[in-house]
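All protein chains of the complex are present and in place, except for one that has been dropped.
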Amino acid sequence: MPSPTPDTIPTTVGESAGLLGRLAGEARPAGDDRAAGPSEIAVRLSEVSVTFGGHPAVRHVTLDLPARQVTALVGPSGCGKTTLLRAVNRMHDETGATLSGTIHLGELDVYGPETRPELVRSRIGMVFQRPNPFPTMSIFDNVVSGLRFNGIRNRALLAEAAEAALVQAALWDIVKDRLQHSALELSGGQQQRLCIARALAVEPEVLLMDEPCSALDPIATGKIEALISELRSEITIVLVTHNMFQAARVSDLTGVFLLDEDRVGELVEVGPTAEVFSSPRDPRTLEYVTGHIG
Amino acid sequence: MTLAAPLFTDEAAEARRRLVRGSALRTLGRRRLRGRIATALCALALVLALAPLAALLGYTAYRGLGSLSVAFFVHTATPPGIPGGGIADAIVGTLVIVALAVLAAVPLGLAVALLLVDRPGRVAGVIRFAADVLTGIPSIALGIFAYAVVVRPMGGFSGLAGSVALAVLMVPIVIRADEEAMAAVPTDLREAGLALGAPRSRVLRSVVLRGAVPGLVTGNLLALARAVGETAPVLFVIGVGAFGSRVGWNPLHPLAAMPVDIYENGTAAFPAQQAGAWGTALVLLLFVLLLSVTARIVAARLNRKAR
Partner (left out) sequence: MAGVREALDRRRGRPGGRLAGAVRWVGAGLFVAVVLALVWSLLAGAEPAFARDGLRFLWGGSLDRTGTAYGAGPFVVGTLLTTAVALLLAVPVGIGTAAMLSELAPRWLAGPLSILVDLIAAVPSIVVGLFGLLVLSPLFGRDVGPFLKELPLLGRLFGGTLEGGSSVLLAGVILAVMILPTMVALTRTAFAGVARADREAALALGATRWQVVRGAVIPGARSGIRAAFTLSVGRAVGEAIAVALVIGNRPAVPHSLLAPGATLGSYVVTQFSEAAQGLPRARIVGLVVVLLVLTALVNGAGALLLRKRTTAGGTP
């Protein structure tokens, strides 16, 4: 990856300072409510490439996800953000993609020969682009479905976990009187929060969110963003988004993905969100960022 | 975040996390084993589903091949007990009866399907309901119907009566298949034709029909395959037991047919007749399988070309 020197940054930086300033202004000061010092790394990706049927979708990604921080992955569509995200919890096992490089979850080698994908997935939750509650299940059954998949049958425990997860997802007050109703009775935004609660109920260490607001209206989006900010202190979050402002509003770190000359996705730059938006190191980042906030 | 109840302390969350992790790890072996058992049961179900097909095809081929000879195809049936009969009369009879049924059912089905695609509404609702009713009617009822409306008025058995029964059997299948084939043609194609100012009927004819050809061919071939093998509708009406000494082509006279031949000879006590039934069964089976495999190949080939 070429590391540009400051003098390669084009002169447009001055012209776009206003826009970048707006973005940087929205970005939260890094590490505001956390103890200073080097934070522990929750997930470590090194030289990860994902290939579909011989065609690489994203390659040579090396990225550390610090624990209990929000890392946003931004970039144009088709540049491999989602592909990379789904590699982290081995969702590609079912689709026939091949992966090289290594991913570590703490000490665990995610793709190690002894590693069970089911156990990886129960430690790394996932929220999808469109709300996907199980359509035939009640609200309660949806929330506890992950626990049941993982072999928990104790009713008191399920009830306790369901309440905790729904409170965390800011949904408890809305649904506590209709837990046995169909999940499809909820609005789109509420369904997405139900899906977040469903993921949280399994008490994952990492939560992968794949453009979780792309199917939602602005108000519902705001609620999800508020939720992400709340969860930040407890869980490591990776947020794929095409919305630069969303990345600026909720993330601590931002990684920028772009297509390289072979039209394969690559990670161009990663750093504290405020820095990436205000003084990017790579000229391509600047070009992309300024082109997408006007 | 409210931390009112002990439910929400870090300790409670950590305890839950340990519990879920422990359970996930502890039960994984059991869960995977259960999955393997379930998969094995499903595989067994698949074997059980395919076993009858294998047994049927294998045994019919084994018994039928012994009967097959040139004579079997060119001779007509002999009276019970007299060896050396063939099924030329049954093959020709089936061809005549089915050809007439196709001549009636294919255009009629297409006309009705065109109407359904072109004019959705209450009329279409009535027609679709009638088609559903007809699809659900057991094929034996069609034989009774043909007996009442053709055999009784004409005063005797005839191949034509069989054709009427088979045509009624085919029409709802053809309608359904044609309609689905035409509905599968992308609407923007249709609208593009309309926007060019082409008359509605011509848009339907040219754009939709051409786009629907693979589906139309496949659907009609499958309906044909179904009609060829049906016994119940023709059993009472084409003239059973008429061991003709010549091949009949006239649909106004009684005709033989392969399925009826199998029924008659299969239930007979003479081993020679049973052997003949296996031979006829093999011919019929090959014919029907050939039709339905052709239908699928046509569909796949034309689909690929369309893309």
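A and B are the chain letters, set down in written order, and residue numbers restart from 1 in every chain.
Basically, a contact is a pair of C-beta atoms (placed from the backbone, for glycine too) under 8 Å apart; a residue touches a chain by one contact, two chains touch by 3 or more.
What you see is a predicted model, and the numbers here were worked out from it, not measured in a lab.
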Among the options B:17, B:31, B:75 or B:253, which residue touches the chain absent from this view?
B:31
From the list A:52, A:149, A:172 or A:245, which touches the chain that is not on show?
A:149
From A:134, A:172 or A:245, the answer for touching the chain not displayed is A:134
Quick one: which of B:15, B:43 or B:71 touches the chain that's been left out?
B:43
What does the interface between chain B and the hidden chain look like in terms of residue numbers?
24, 28, 31-32, 34-36, 38-39, 41-46, 48-50, 52-53, 55-56, 59-60, 107-108, 111-112, 114-115, 118, 123, 126-127, 130-145, 147-149, 168, 171, 175, 194-195, 197, 199-202, 205, 225, 228-232, 235-236, 240, 259, 262-263, 266-267, 274, 277-278, 281, 284-285, 288-289, 291-293, 296
Residues of chain A in contact with the chain that isn't shown?
89, 91, 94, 118-119, 121-122, 125-126, 128, 130, 132-137, 145-146, 148-150, 195, 198-199, 202
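Note that only the chains that are shown with their structure count from here on.
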Parts of chain A lying in touch with chain B, wherever the complex brings them together
116, 118-119, 122-123, 147, 150-152, 157, 160-161, 163-164, 167-168, 202-203, 205, 230, 234
Contacting residues of chain B [partner chain A, same complex]
1-2, 7-8, 10, 12-13, 16-17, 19-21, 23-28, 30-32
